[in-house]
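Only a single protein chain was left out; the remaining protein chains are all shown in position.
Let's turn to chain A:
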Amino acid sequence: MNSSGPSALAPAHRAIELIGSDLTEKSLRLHLEGLSGVDAVGLEQRAASLGTRSIKTTSKAWALDTIIRLIDLTTLEGADTPGKVRSLVAKALTPDPQDASTPRVAAVCVYGDMVPSAVEALGSAHGDPDAGGISVAAVATAFPSGRASLAVKLADTADAVAAGADEIDMVIDRGAFLAGNYGLVFDQIVAVKEACRRDDGSYAHLKVILETGELNTYDNVRKASWLSILAGGDFIKTSTGKVSPAATLPVTLLMLEVVRDWHRLTGERIGVKPAGGIRASKDAIKYLVTVAETVGEEWLVPHLFRFGASSLLNDVLLQRQKLSTGRYSGPDYVTVD
């Protein structure tokens, strides 16, 4: 059933470095199957124990600001309009109009056809979040299901990049992955990465969405993470937010462990983006702790860690207000975008 013949895969340089120049479906499979297994009980236990860290006072203040800086403020609805996107961008620029010290988010994340609206609304603020700007991220490749031909996926990607998207959030072909066609998944990521190439030779950042809720097992998540990195992903991302469960702490911990192992092996740093289902500051702080204690705090920067979220921002703003005033306000004291 699986094409384990000698058909060569796309020559992604990371994979060639690690697996060898005769990159085939078979050599890729052998490599992925050689990865260490994951014990689900132990992984969940470790995640739960990281979740018990008690982050107070100055640490909490820093954590809340850092969460805001790492948010990809997202709207991915069929009902999205240019007006809605403008309002999202306004929120990204000025999360809390009452408190000028509030940092900006890292990026806004929209569907491909909304990229021009986002770029326009951002104006001069459009730029690299590590340099104080706000990026535009676009979901592409027939998001969220990914059920389209490769040509359509590539056109979707190239279109968003041409419109000014700085980051592409692609989905992997989960069907192919679950059927064991790792080579197909790999080749598609390589092709999408190539479609991220701009005329000047630079690339839009590629976030590879694994949709861990559909991969179902932690072993699959580890394999898919590793595969996505080998194929050239700059980021590995948990979920589309359209499938339940979306991001969970154990899944994110596991992906961080993969990224840590990749760094140990190659010295290269890959980003991680949990997305979907993270709504409370308290939960987001658990993710920061998990990042800091797994890969180190140097990962808590926009080009290495993001939260894909929409309602999280308002909860963080409420917590920020509580920290500065000592009182809880309420949902009427943060803006609905």
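What to note about this one:
Simple rule for what comes next: a contact is a pair of C-beta atoms (placed from the backbone, for glycine too) under 8 Å apart; a residue touches a chain by one contact, two chains touch by 3 or more; residues count from 1.
Just so it is clear, contacts and distances are computed from a predicted model.
This figure omits one chain of the complex; the name its UniProt record holds, of "Glycerol operon regulatory protein", "Aldehyde dehydrogenase family protein", "NADH-quinone oxidoreductase subunit C" or "Phenylacetate-CoA oxygenase subunit PaaC", is "Aldehyde dehydrogenase family protein". Residue A:46 is the one among A:31, A:46 or A:273 that touches the chain missing from this view.
Touching the missing chain, out of A:37, A:123, A:201 or A:267, is residue A:37.
Taking the complete complex into account, residues 36-39, 41-43, 45-46, 52-60, 62-63, 66, 257, 288, 292-293, 297, 300 of chain A touch the chain not shown.
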